[in-house]
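Here the structure is laid out as structure tokens; the discussion comes afterwards.
Just one protein chain is left out here, and the rest sit where they should.
On to subunit A.
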Amino acid sequence: MTARSVRSLSGALKPLFSNRCPGITSCFLQVYGAASCNQRQKSTYTPPPARYGGRHTVTLIPGDGIGPELGNHVRELFRFCCVPVDFEVVNVDSSVASEDDINNAIMAIRRNGVALKGNIETNHNLPPSYKSRNNLLRTTLDLYANVMHCQSLPGVRTRHRNIDIMIIRENTEGEYSSLEHENVPGVVECLKIITKTKSLRIADYAFRTARAKGRRRVTAVHKANIMKLGDGLFLECCKEVASGYPEITFDSMIVDNTTMQLVSRPQQFDLMVMPNLYGNVVSNVCAGLVGGPGLVPGANYGEDYAVFETGTRNTGKSIANRNTANPTAMLLASCLLLDHLKLHAYASMIRRAILSTVSETRLHTADLGGQGSTSEVVQSIMNAVQSTGPQTLSI
């Protein structure tokens, strides 16, 4: 939540709570004090996410395909681990033309600040007036950075080993601007927009993340030899931001060469930043390299909101409701959510359990070449959590 909203919230609740719960008041005062102090100092301190009665509320958008069942598994797991998170479920019906559903979902996310979502199907045979619901959500909430961390997991057999790539993809403009027109019948123009503000913003995000995570090298992926102005601008912005981070090596690579390098030697990449469409391609290639869509979580961050989902955003229509989907990606996304809410102890506990389950080959689901079922995997994760015992001391 932003500093502004926390201040107003604490201001409103202070008189209510001051008599009954001095602890909470002091907590609010700490937050309030810190926030107002920092307004003066103009630092980048973000106050911890708001809680009501000690519990967070998170919007859950089940989506289509395997989304609903995976969302249920997340809730089941959280309930089992006593995670102080309540889910507000908002259904979005992809078959109706009205945008009320998605607007409700957006409102709920504005209210709660955080969301976990499944992919909402887009029927591409409908006319252009029906926009992709997922895209609408991302652009309305200005979730400008899509972050995907692809790592080789032990126990998952892939052609390449030791992959550890972080992909930061601009999430709101570029080719996904949905601006198309047909001036002459039979000739369609689609506009790709690149702006300096958004390019600087995503480059800044990428370098800040690189510094925070101790990454040594940032690679910008582009096609500036052909799209000289558009991708040229993006590249310039990256170079400008790079000059402020001398300890991080910055280089650039053309997108077709990047995909070629990724399938032959993916270990050479560290952190990659790129515009929207190339991000789509590169993130899917990397997800495929580490084991498939069932393993990689994705996060969409904006200035004020964060939405977590599976990295490759698949609906999985063909395997829906068959208990064969791999829940790892969604569950790891929920761990990212817990980290965002600063519930780090819960996040590490659940993540440890998930990773130990993934390394068990006999529990692998169909996408990893096994025959395990979703419920078996979730049960095994819960057993792993139980055996390690509660590690969290925070409330």
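Note that contacts are C-beta pairs under 8 Å (C-beta built on N, C-alpha and C of every residue); 3 or more make two chains touch, one makes a residue touch a chain; residues count from 1.
In this text, contacts and distances are computed from a predicted model.
Selecting from "Dynein light chain roadblock", "Protein farnesyltransferase subunit beta", "Isocitrate dehydrogenase [NAD] subunit, mitochondrial" or "Importin subunit alpha", the unshown chain of this assembly corresponds to "Isocitrate dehydrogenase [NAD] subunit, mitochondrial" (UniProt protein name).
Note that of A:N112, A:N146, A:T209 or A:T312, the residue touching the chain absent from this view is A:T312. Residue-wise, the contact with the chain that is not shown comes from A:P293, picked out of A:P49, A:P293, A:P327 or A:G372. Contact with the chain not shown here comes from a single listed residue; of A:N284, A:N300, A:S356 or A:T374, that residue is A:N284.
Screening A:D100, A:E182, A:D251 or A:E303 against the full complex identifies A:E182 as the residue touching the chain left out.
Contact with the chain that does not appear here is found for just one residue of A:V89, A:M107 or A:M260, A:M260. Touching the omitted chain from subunit A are residues 122, 124-128, 130, 132, 135, 159-160, 175-176, 178, 180-182, 186-197, 223, 225-230, 233, 255-257, 259-264, 277-278, 280-281, 283-285, 287-289, 292-293, 312-314.
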